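The following block contains the structure, expressed as structure tokens.
All protein chains of the complex are present and in place, except for one that has been dropped.
Chain lettering (A, B and C) follows the sequence in which the chains are written, and residue indices restart at 1 in each chain.
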Amino acid sequence: MDQELVDFFLKQIPFNLHLGMTVDELEPGRCVLRIPFRPEFIGDPVRPALHGGVVSALADAAGGLAVLSTFDGPETGVSTVDLRVDYLRPGKLEDLICEAKVLRVGNRVAATTMVLHHGSLEYVAAEGRGVYNLFRFAE
Amino acid sequence: MDQELVDFFLKQIPFNLHLGMTVDELEPGRCVLRIPFRPEFIGDPVRPALHGGVVSALADAAGGLAVLSTFDGPETGVSTVDLRVDYLRPGKLEDLICEAKVLRVGNRVAATTMVLHHGSLEYVAAEGRGVYNLFRFAE
Amino acid sequence: MDQELVDFFLKQIPFNLHLGMTVDELEPGRCVLRIPFRPEFIGDPVRPALHGGVVSALADAAGGLAVLSTFDGPETGVSTVDLRVDYLRPGKLEDLICEAKVLRVGNRVAATTMVLHHGSLEYVAAEGRGVYNLFRFAE
Partner (left out) sequence: MDQELVDFFLKQIPFNLHLGMTVDELEPGRCVLRIPFRPEFIGDPVRPALHGGVVSALADAAGGLAVLSTFDGPETGVSTVDLRVDYLRPGKLEDLICEAKVLRVGNRVAATTMVLHHGSLEYVAAEGRGVYNLFRFAE
């Protein structure tokens, strides 16, 4: 894993830190992120189920990290152009895990796909798609 | 405002409470929600800008509340089927406000549109679309 | 109306010509397109209703033309990055009209919103969102 990128991603991005994200896997064009469960992440106390906003926040972050991982140095940044999340099953009151893969990266725009589950692909809570803008800090 | 619904939404949904959401306006088919700024909501420390996950969480919650507001009693629930967020401009380090409107509500599915800004429609940070499933607790 | 752009759009893009599109209005950042009804556009013979593919094709084309209209000369092209269509009501067996507006245009990416109806906003058949890549032919 590119430890410098992991450190930036987890420690320098306050909301990632706030949600308690961890990076389980990271390779060029793919990553696996995790948010350990906390009771304040509940969105539906009746079923009960995770809040969709925890799911979408993790999906957004994972897609962005997957795109960043395709670049060598720290001079490239990403910003989300759009995000779509399909909620397939209620998120469990357990760790939420997101695998993100880059579908296509161009000079200026990258597309990613995300799968969100609880440790097994037999229970996929959600799937996501993201489009990201690439920019060079030196520009 | 339907105070019973507001209380449920803000106090019984842990992640809404955790993000500090408030309900500024609520009428059948439309609501305005707010997340007061906190430093831990930052997603890009360089620009700086709000985290996309704060934006998507607020969009999801506001669409859901707008749908709930079209029903009279507490026996109807909603769950998000899918959510799309278009990030148009970097979210400012200020209160984030989301106006949600129901586009169409059927027997089983409702569609909503959301606009996210910082107090003025001259700077729209993002727009969202949501589709929600309706269910009756009595079923 | 920029007649040169209209001519290019209607006559040089075969599928637009094939569907019989017309340009009702065109100004920088906004356009109104129409597809006159033909029986082969039916998608659901039971209700009956227009095919979703006619709706999505018009939405895609209208968003692209709205983006193109923000540029002066012929040296800029657009390609669709992603398109979302929310189908709100069955499309009628009548002319389908799409109003597209640019939400945000940057150096490299533009976002648009589209409303599809049958001559009155009281019956909105669908709404769309598109993201488009901008490129310069001279590059």
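Note that in this section a residue touches a chain if its C-beta (ideal position, glycine included) is under 8 Å from a C-beta of that chain, and two chains touch if they have at least 3 such contacts.
Fair warning: this is a prediction, and the values are worked out from it, not measured in the lab.
> Tell me which stretches of chain A touch the chain missing from the display.
84, 86, 88-89, 103-104, 111, 113, 124, 127, 129, 131
> Tell me where the left-out chain touches chain C, residue by residue.
12-19, 39-46, 49, 51-54, 56-58, 60-61, 64, 77, 79-87, 90, 137
> For review purposes, identify every residue of chain B that touches the missing chain, sorted by number.
81-82, 84, 106, 108-109, 111, 129, 131, 133
By definition in this document, only the chains that are shown with their structure count from here on.
> Chain B to chain C: how many Å between their CA centres?
29
> Nearest whole angstrom, what separates the Cα centre of chain A from the Cα centre of chain C?
Chain A and chain C have C-alpha centres separated by 32 Å.
> Listing for chain C: what residues touch at least two other chains?
84, 111, 129, 131
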